[in-house]
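Shown here: the complex without one of its protein chains, the others still in place.
By letter and in written order, the chains are A and B; residue numbering begins at 1 in each of them.
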Amino acid sequence: MKPPPFSYHDPRSVSEVINLLETLENPKLLAGGQSLMPMLNMRYVMPDHVIDLNKVEGLSYIEDNNGNLSIGGMTLQRDLEYSELIKAKCPLMYDALQQIGHRQTRNRGTIGGSLSHLDPAAELPSVCAAHDAVLIVQGPGGKREIPFSDFPVAYMTPATGMDEVLTGVEIPTWSEGHGYAFVEFARRHGDFAITSAAALLEIGQGGRITRASLTVGGVGAAPVRMTSIEEALIGQTGDEEKLRELCETCREIDALGDVYASSEYRQHLATVMSRRALVKAYKRANAAT
Amino acid sequence: MGEKRKISLTVNGKSYEEEVEVRFHLADFLRQQLGLTGTHLGCEHGVCGACTILMNGRSVRSCLMLAVQADGQELLTIEGIAPSEDEMHPLQEAFRDNHGLQCGFCTPGMLTTLLEFLDDNPDPTEEEVRIAISGNLCRCTGYQGIVAAALDAAQRLRDAKGA
Partner (left out) sequence: MSGWKVFGSRAKRLEDPALLRGQGQFVDDIKLNGMYHAAFVRSQQSHAKILNIDTKPALAIEGVKAVYSLEEFRPFLRNERLVVGLPSPSYKQELDRPALADNEVVYVGEPIAIVIADTRYVAEDAAAMVVVDYDILPAVSDCRSALDEGSTLAHTDAPHNVLAQFDMRYGDVETIFQNAPYIFKERIWQHRGGSHSIECRGALSFYDPIEDLVTLYSATQSAHTAKNILIDMLGLDENKVRVIIPDVGGGFGPKLVFYQEDVSVVLASKLLGKPVKWAEDRREHFISTTQERDQYWEAEIAVNKEGKILGLRGSMIHDHGAYTARGINLAFNSALIVSLPYEVPCYLMKVVLAVTNKVPVTPVRGAGHPQGIFVMERLLDRAARELGMDRSDIRSINLIKSDQLPYKKELKTRGDSPVILDSGDYLGCMEDALKKIDYYGFPSRQQKALKEGKYIGLGFANYVKGTGRGPFETVTIRIGPSGKISVYSGAAAMGQSTRTMLTQIVAEQLGGDLENINVVTGDSFVVPMGIGGSASRQTVTAGSSAFLAAREIRDKALKVAAHILEASEADLEINGQEIRVKGVPDLKVELGQVAHAVAGTPGYALPGGILPGMESTKNFMVDDLTFVNGTVAVEVEVDVETGKVTFRNYIIVHDCGKMVNPMIIDGQVIGGSAHGIGNALYEWMGYDEEAQPITTNFSEYLLLNAPEMPHIKLGHMESPTPLNPLGVKGVGECGVVAAPAAIISAIENALTPYRIYFDQSPLRPPEIVMKIKESMSLKSNK
């Protein structure tokens, strides 16, 4: 299990990256390497050129941008985990980060790498889906913004063009004191989730839900926003039986199935994780008001 | 021979300048080129954690990095943990006293991971220790001796700091 031969490039700027992407045959971008390196070691991918993004300047940052969080594509998961800004402004991501991989993988893994790899069970894509994040990609034609809802084009396939690179993520934040929860079922701590749910809630008068976001990961080919449930949640209180009833809709998700977990089991877990995430998020929202 | 690059780095306080094949992962570079075979390879796909080392104080899986990416970095491997030939680090002592190793193959990853963890969290709970080593597989011990060793080491390190 050793990587196949390739040429190695470590550009310093985004424009150099784009230039390399345009000119090289069969290149592959290397971010944190926590998914690409195993695939290289196993020779599941055989690039002729590896373009390492780790020395590109200006791609690692976490900033408060008028209520939006701006995060650089090469920001380490570890830096997100330890960021006070993330914890304060995007607690859902903080919640999710506790469940991503292991300390060693978070020390190398990046947000841009995770989004570009786009494993349907990965936590950060679900967080981005839940928050209606906007992804910034750069290519020969300059910058363009892709709403996360348009980002996955197929199973593990992002909308990034062949000569484009994901450079940043804009995350619209929710009001202070909003409810949030990232709940997942994985076989072991640190494993990719079999199924996860990310919930965001705002509540108003009488504890009624005024705004809701619910995303299910690990079930469909990409994170799925449960918009019908979100709509039905408006005006509801946190009554668990009602939530249980609403979450039954998750059984309709077009689900992946494999020898480890059938599609039916994943759909079932989706109902459970969704309800648990909503209950937890509601409690948190309630506690904050 | 494949493409090569010259890199310079520090490992266990010693500076190296080496030419390395760009496709070599860092673990192979340490083991084969620098002769630092204390870092072990158990899976080469980033799950078992035996190859964990510290890069600039942070634990990383050396099978999931190219050696060229360590250019200019400061690394610590198991060989560099003990303060001297005659003396072991409190974490190493605690591993011995608490039977935290049997075959010793996962030990390099356990020690390096826990070094970083105890630095981040000097007074952890048992559950926190278990989560900290969740990415390090051991087939011999059932982890109990390792967890005990980590908690014992935390105590020793706190005592040493307080003293």
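Basically, a contact is a pair of C-beta atoms (placed from the backbone, for glycine too) under 8 Å apart; a residue touches a chain by one contact, two chains touch by 3 or more.
Values in this document were obtained by computation on a predicted structure and should not be read as measured data.
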Omitted chain's touching partners, listed by label: A, B
Residue of A:F151, A:W174 or A:F192 touching the missing chain in the full complex: A:F192
Hidden partner interface residues of chain B, rising order: 1-2, 21, 23-24, 28, 31-32, 35-45, 47-48, 50, 77-79, 81-82, 88, 92, 95-97, 99, 101-108, 111, 126-127, 129-131, 133-147
Residues in chain A touching the chain absent from view: 1-5, 42-43, 185, 187-192, 259-262, 265, 268-269, 272
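Please note the rule applied: only the chains that are shown with their structure count from here on.
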Centroid spacing, where centroids are CA-atom means, of chain A and chain B in whole angstrom: 29
In the complex with chain A, residue positions of chain B that touch it: 2-3, 5, 22-25, 28, 44-46, 49, 52, 55, 58-61, 63-66, 68-69, 113, 116-117, 130-132, 134-136
In the complex, chain A residues that touch chain B: 1-8, 10, 30, 33-34, 37-38, 40-42, 50, 52, 54, 78, 101-105, 107-108, 188-190
